[in-house]
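Dropping the structure in here first, questions after.
Removed from the display is one protein chain of the complex; every other protein chain stays in position.
Entry: chain A
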Amino acid sequence: MSGGPPKALQSTGPHSLRDLPHPLAGSSSEEAVGGDSTPSPDLLMARSFGDKDLILPNGGTPAGTSSPASSSSLLNRLQLDDDIDGETRDLFVTVDDPKKHVCTMETYITYRITTKSTRVEFDLPEYSVRRRYQDFDWLRNKLEESQPTHLIPPLPEKFVVKGVVDRFSEEFVETRRKALDKFLKRITDHPVLSFNEHFNVFLTAKDLNAYKKQGMALLTRVGESVKHVTGGYKLRSRPLEFAAIGEYLDTFALKLGTIDRIAQRIIKEEIEYLVELREYGPVYSTWSALEGELAEPLEGVSACIGNCSTALEELTDDMTEDFLPVLREYILYSDSMKVPADVEKCQDRMECFNADLKADMERWQNNKRQDFRQLLMGMADKNIQYYEKCLMAWESIIPLLQEKQEAK
């Protein structure tokens, strides 16, 4: 819905680590799945592509911001932290600052990955590296290979049809950035995956490609056979216990699909409503030109309707950009857990696999609950804000309409 040609990205130099804030203090718009609901100037940074001053942090809102959206999403994140069963967080990862790189062979986008940790596995307390999608894809494969008994979070769609979607449009890049951020955060939250050595390298290595080549030859064949054996031990081939989960996931995905369709339909209806409003408001202006005493009141009503139209446009934009992508990503996520395979079962491994998968499912359920709480609360918030804007517009016009009455 953002009109106009997609904005191109600019390249800038490396950033100083000191400029980067502590994630908890800042990244409200990053972690709040409900998304950037308030267009206050402080929160614009999520969409900034290098034009902005480096001092403006990527998640930039200090906790004391008065805007209701950010304080509520702050609250949500604090709840998130409380839910992690007394674990104290000692690893924070953020994805931001997309940059376009133009080389002779290809053009691609990199994202800055910022890591802060007190864990001994990390030599330094802070890291900042640049990674491209390929690198994420590599990481995921490595995790699947090396942690076959665990559920690995999904990545956003790998392939985009060129010509249909602009890989470099602001919208697309932002959507992808959020998804990649989510991906890394899910790994970060996982008590086992977060300690994976590949993950560590991904977060810290200056030259990831060298490491990739190094590891490739050795692990390839082993990896494949392990995958071959264990790939089937995802949910599908599990007996009764997991059959229930499979059923659940089926219905869950169905319901999400329905919600997606409803949300799309609502946006469509809202856009059509907006089109009519945009014609409706100006007619009052035309009328106002004919009148004497009524000219101001009519003009006022026209302006009021114009303001409501703008508020509605903001609502539909927000829903399209923040709500729908997150919903769809969850559909993908639950789909990705249903990997069908027929493989020979290896009896002695079964116990181990069961426990891991079960633990992961529980974690997944928990995260799902929080994610949806945030998503739906965000949706409610956006609608509340829309109505508040309209309310303000109409309330402000009442004195104007009543004015001359008393003067008479």
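Here is the rule we go by: a residue touches a chain if its C-beta (ideal position, glycine included) is under 8 Å from a C-beta of that chain, and two chains touch if they have at least 3 such contacts; residues count from 1.
Criterion: contacts and distances are computed from a predicted model.
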{"item": "Name under which UniProt lists the unshown chain, selected from \"Glutamyl-tRNA(Gln) amidotransferase subunit A, mitochondrial\", \"ER membrane protein complex subunit 2\", \"Signal peptidase complex subunit 3\" or \"Sorting nexin-4\"", "value": "\"Sorting nexin-4\""}
{"item": "Full-complex contact with the absent chain, from A:L277, A:A303, A:I331 or A:M361", "value": "A:L277"}
{"item": "Chain not shown: contacting residue from A:V192, A:A210, A:A355 or A:A380", "value": "A:A380"}
{"item": "Touch with the omitted chain, as defined above, among A:P148, A:P297 or A:P325", "value": "A:P297"}
{"item": "Chain A residues touching the omitted chain (full complex)", "value": "248, 251-252, 255, 258-259, 262, 265-266, 269-270, 272-273, 275-277, 279-280, 283-284, 286-287, 290, 292-294, 297-298, 301, 304, 369, 372-373, 376-377, 380-381, 383-384, 386-388, 390-391, 394-395, 397-398, 401-402, 404-405"}
